[in-house]
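Every protein chain except one is present and positioned as in the full complex.
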Amino acid sequence: MNILKLRKAEELIFRIIMFLATTVIILALCMIIYSILHKGLPSVSWSMISQLPKGGFYFGKEGGILNAILGSVYLASGATLLAFVLGLPVSLYINIHLHKRKKLVNGIRFMLDVMWGIPSIVYGAFGFSVMLFFGMRSSLLAGMLTVTLFILPIMIRAIDEIVKTVPSGLLEATLSLGSTKSETAYRVYFRQCISGITTALLLSFGRAIGDAASVLFTTGYTDNLPTSLAKPTATLPLAIFFQLSSPIEEVKARAYASAVILTVIILIISIISRITSRKYQKNKIK
Amino acid sequence: MALQVFHRTRILRSRIHSSWMTFALVFSLLLPVILGIGLYLKSASLLQEYSIWEILFSSKWKPLSGQFGMLPFIISSLWVTMIALLVAGPVCLLSAIHLTQYAKPIVLRIMHPVIDILAGIPSVIYGVWGVLVIVPFTADVIGPIFHKSITGYSILSGGIVLAVMIIPFILNILIEVFRTIPEELTEVTLSLGATRWMVVKHVLIKKAFPGIVSAFSLGLSRAFGETIAVLMVVGNVTHIPTGALQPGYPLPALIANNYGEMLSVPMYDSALMLAAFVLLVIVIMFNIVSRWMIHRLEKNI
Partner (left out) sequence: MSEHVKISVEDLNLYIGKQHILKDINTRIPENQITVILGPSGCGKTTLLKSMNRLTDLYSNVKVDGKILIDNEDILHTDTDITTIRKRMGLLSQRPYPLPMNIFNNVAYGLRISGRKNKAVLRKRVQHYLELVNLWEEVKDRLHDPASSLSIGQQQRLCLARGLSVDPDIILADEPTSALDPISSEVIERKFVDLKSQYTVVVVTHSLQQAKRIADYAIFMYLGEIIEQGPAADFFSNPTEELTRSYIKGLFN
């Protein structure tokens, strides 16, 4: 009888600890968001997001972070677009053209998963050395290309996860109409997976806009708006990173404001992608 | 005839698409190889002067006098990643068991976005959080416990921040792993009169053990390559740390911190690219082994 009680007590204790573990994770997220908003919201104002830094981003006490906001949006949009142009065909190809080569496709997926694990600093270092090799200076373009490489495996696998759920009956039906595999890919599978592809795009965009280590080497930093692909560009992560280490409070405030904006962008992305994966399903067969 | 032309252009278009698809696939798969070769070539000039072992196991880092011993950075990296795993591992394991075995579906529905958002928050934001919360916490709460006066910029702070960052990765994989264990197995054991907890202890953990190890090692390799967040809270002092409350200087932070000045010092850039190369190789190896183990687990069950 005693043993039974002991067992019950043991289970109870562990259940409490396990419950606490889950709670701690939720609390950690709340704490992160709270501390960023608490510190940063007072600094967010219209002039903060609509002005360029004045007197240099590291010393000037005036001005805002428009340069970083626009720079990040340009950079992330460009990289997402490039990664999409490269990534979508790969996802479709391995599911349609390589439909019968199951083992090969699993090998490819395995490789892509491994690549997903490569840290962004490695892409950054690589991008930097390639840039030097071609005699390029740090620029929006160099950063965009580096980030493209970094998000490519993420993009491919995210789309692939959606495409691989399409029933092969649809492939058979489309091919029976005399479609080529490429037509099947772009005209039918693409539509069928449109909501999932949107989510994959958002996910990749979020990675692209948030990563600092890959752009640290390659985009440089500037007080100006991005006007050309060949010029250095400010980005939000670096706006936070550089300005946070400043001794001047007004400059730090710009870092905190940037942190709020970046966090809000990420939150919005994750909300939208939750919604899109539910909506846009009306043309989808189940 | 117009239709024939149409048909021919259609086939041609399909061929072009297929070629582009094949190119994109080959390019994507070669990416790690290209990365490896690029970084290796850049670090070759340093490797001509010193052997790789000399560099990895020497503790003398004096770029100005041509000494590039990376041991302090490697040891620092090991410290922060180990602390991160020690914190994140148990939390994730307990939470994953809770979520898959005990929790009501509603809890899982709450946790999915929580995990997503945690995984989506950029590294630099974790860094800001670390500076705002964890660093003062280490300085004001942990320090006094050990009767030390510290700034808080330390290996411990880096480890804690990293721990939170890798929680979503490990937790996600663990949930997947526990889901691959068939429900029947649990039911059979339950019907023998075991309690839920005994099932977890005697069946689930044992069955999932390779998966748990893989999840942890994936988390470890993720932590190993993390740059900006750690860099912001770890202190960045070049020495071989002997305690968690000391500052450290992990490998990725070394690369990130020195890109500006490295061009003027001979072979400095080679050394940093070698560091990136080492990082790449270690992370890829960790990933291959642990993903392979998970793959095997899923196949066997």
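So that you can tell them apart, the chains are marked A and B in the order they are listed, and the count of residues begins at 1 in each.
Quick note on the criterion: a contact is a pair of C-beta atoms (placed from the backbone, for glycine too) under 8 Å apart; a residue touches a chain by one contact, two chains touch by 3 or more.
Computed from a predicted structure; not experimentally measured.
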| item | value |
| --- | --- |
| Touching partners, among the displayed chains, of the absent chain | A, B |
| Residue among A:38, A:54, A:99 or A:137 touching the omitted chain | A:99 |
| Touching the absent chain when the full complex is considered, from A:51, A:77 or A:180 | A:180 |
| Contacts of chain B with the absent chain, listed as residue ranges | 2-3, 6-7, 10-11 |
| Touch residues of chain A, complete complex, unshown partner | 99-103, 167-180, 183, 187-188, 191-192, 194, 282-286 |
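Quick note on the criterion: only the chains that are shown with their structure count from here on.
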| item | value |
| --- | --- |
| Interchain centroid distance [CA atoms averaged], chain A/chain B, Å | 16 |
| In the complex with chain A, residue positions of chain B that touch it | 10-11, 13-14, 17-18, 20-22, 24-25, 27-29, 31-32, 35, 38-39, 42, 90-92, 94-95, 97-99, 102-103, 107, 110-111, 113-114, 116-118, 120-129, 131-133, 164, 167, 171, 195-198, 218, 221-222, 224-228, 232, 252, 255-256, 259, 269, 272-273, 276, 279-280, 283-284, 286-288, 291-292, 295 |
| Partner chain B, residues of chain A touching it in the complex | 7-8, 10-11, 14-15, 17-22, 24-26, 28-29, 31-32, 35-36, 39, 86-87, 89-90, 92-94, 97, 108, 110-115, 117-126, 128-130, 149, 152-153, 156, 180-183, 185-186, 203, 206-207, 209-213, 216-217, 237, 240-241, 244, 255-256, 259, 262-263, 266-267, 269-270, 274 |
